[in-house]
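The complex appears here without one of its protein chains, the remainder shown in place.
For reference, chains read A and B in written order, and residue numbers begin at 1 within each chain.
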Amino acid sequence: MLQFSFWDILSNLLIATQWTIVLSLIAFFCGGIVGLVLLFMRTSRIAPLEWFTKIYIEFFQGTPLLMQLFLFFFGIALFGVEVSPWMAATLALTFWTSAFLTEIWRGCVEAIPKGQWEASSSLALSYIEQMRYVILPQASRIAVAPTVGFSVQVIKGTALASIIGFVELTKAGTMLNNATFRPFLVYSLVALIYFCLCFPLSWWAKKIEGRLNVAR
Amino acid sequence: MSYKLQFAELLPYWNVLLYGLVFTIVLTIVSTVVGIAVGTAGAAARTFGPGWLGRIVAVYVELIRNTPFIVQLFFIFFGLPALGLKLSETTAAFLAMVINLGAYSTEIIRAGIEAVPKGHIEAGLSLAMSKWEVLRHIVLNQAFRKIYPALSSQIIIVMLGSAVVSQISAEDLTYAANYIASRNFRNFEVYLLVALAYLLLAMLTRSLLRALGRVIFKAR
Partner (left out) sequence: MSLVSIRDVRKSFGPNEVLKGVSLDIAKGDAVAIIGRSGSGKSTLLRCINGLETYQSGSIVADGIEVAGANTNLRELRRHVGMVFQQFNLFPHLTAAENVMLAPTVVNKVSKAEARATAAEVLAKVGLSEKMDAYPSELSGGQQQRVAIARSLAMRPKVLLCDEITSALDPELVNEVLRVVEQLAREGMTLILVTHEMRFARDVGTKLVFMHHGKVHEEGAPKEVFAAPRTPELQQFVGQVG
């Protein structure tokens, strides 16, 4: 039987970590773009757009991410399209991320005083121009901390992609555990790697938040 | 789409779904109650306890908040037996949930405690209240009022996260879905139905917690 040394285990886990990072980045950036579009729709005061985003957010925030992964994995297949775990995971994580980011950002937009909307509309700025030049520049300052904070949730969320068979850090851990029968060591290392990815982001988010509070 | 959704094929499995649903609800309730108790103790230890205890709690909180729940679950279920601690699927699921919510609620409650103005504590002490009485009647009371919404959302997040316990074969709602899907191969229908069940559960929990909050904090 093949023997795995400590270094074999660690290096295999680190290789798989690359996929955790890639998936996280894609989900975060695609989710951010979709989230921004949804944010415009959500705050547009156009009833059908608002309703659509409300239902969208309710669904993706109100159901387990795991269910969303299953639904994408099996749902796309119904259209006769070949689905890879990679594709299902990317789509589910993107939509899931966008729902949370939209809500976070909406909170930041709503924290901007009403007078800023009134003053800018009195200057004949259109809704998009108001958002672009007046509201978002201010909202984005307070949005940085919770957005960075949420990136930690995205990284942790990618762990669920293992369940539909995408080989990232968690899945690699499971496979190595089955091969080595050293669960304590393997899962300790897996947890440690996630910690090394997430903790700096958590710490950074907290630091920005603190600085913003002092600036007030 | 040529495919026809067939929800009727799920009917024979209603009792499996019901069992899973009850399991998920009980899991959520128990871990909420115990988890918040852990969180309260943790927050009190961090703010009022000795330094070394505070640091231990801080490490616990950061370890949990910065690793995925599924890894925590696997560690408890697969990893701990290596140290001689063998747990059943159900016990491991409950334990992981409590540890997870305990860490998050420690952080949330601590923020609430720190938001209580120092003057209120001094005022309480000046009224001859003991430290313990001040904590219970002034600090925690105000803190919980303030963080109740945050805590409520965390409870819902943890409830949805509990779907993962199906991966160690704890028999929750998601496990029921997997079980049915493996029998009748109506994957999409099963998962859609169960996703909607979770959605309903989340909405229900939210209104329930809101109503409960109104009763608990009805003064003001």
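Keep this in mind: a residue touches a chain if its C-beta (ideal position, glycine included) is under 8 Å from a C-beta of that chain, and two chains touch if they have at least 3 such contacts.
Note that this is a predicted model, so its numbers are computed, not measured.
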Which displayed chains does the hidden chain touch?
A
Candidate in contact with the missing chain, chosen from A:79, A:133, A:181 or A:203:
A:133
Tell me which residue among A:125, A:144 or A:175 touches the hidden chain in the full complex.
A:125
Absent chain, residues of chain A that touch it
113, 115-116, 118-126, 129, 133-134, 137-138, 141
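The rule we apply is simple: only the chains that are shown with their structure count from here on.
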Inter-centroid spacing, chain B versus chain A (mean Cα positions, whole Å)
20
In the complex, go through chain A and note every residue touching chain B.
58-59, 61-68, 70-71, 74-75, 77-80, 152, 156-157, 159-160, 162-163, 170, 173-174, 177, 182-184, 186-188, 190-191, 194-195, 198-199, 202
Under the touch definition given earlier, write down the residues of chain B that touch chain A in their complex.
1-3, 62-63, 65-72, 74-75, 78-83, 156, 160-164, 166-167, 174, 177, 187-188, 191-192, 194-196, 198-199, 202-203
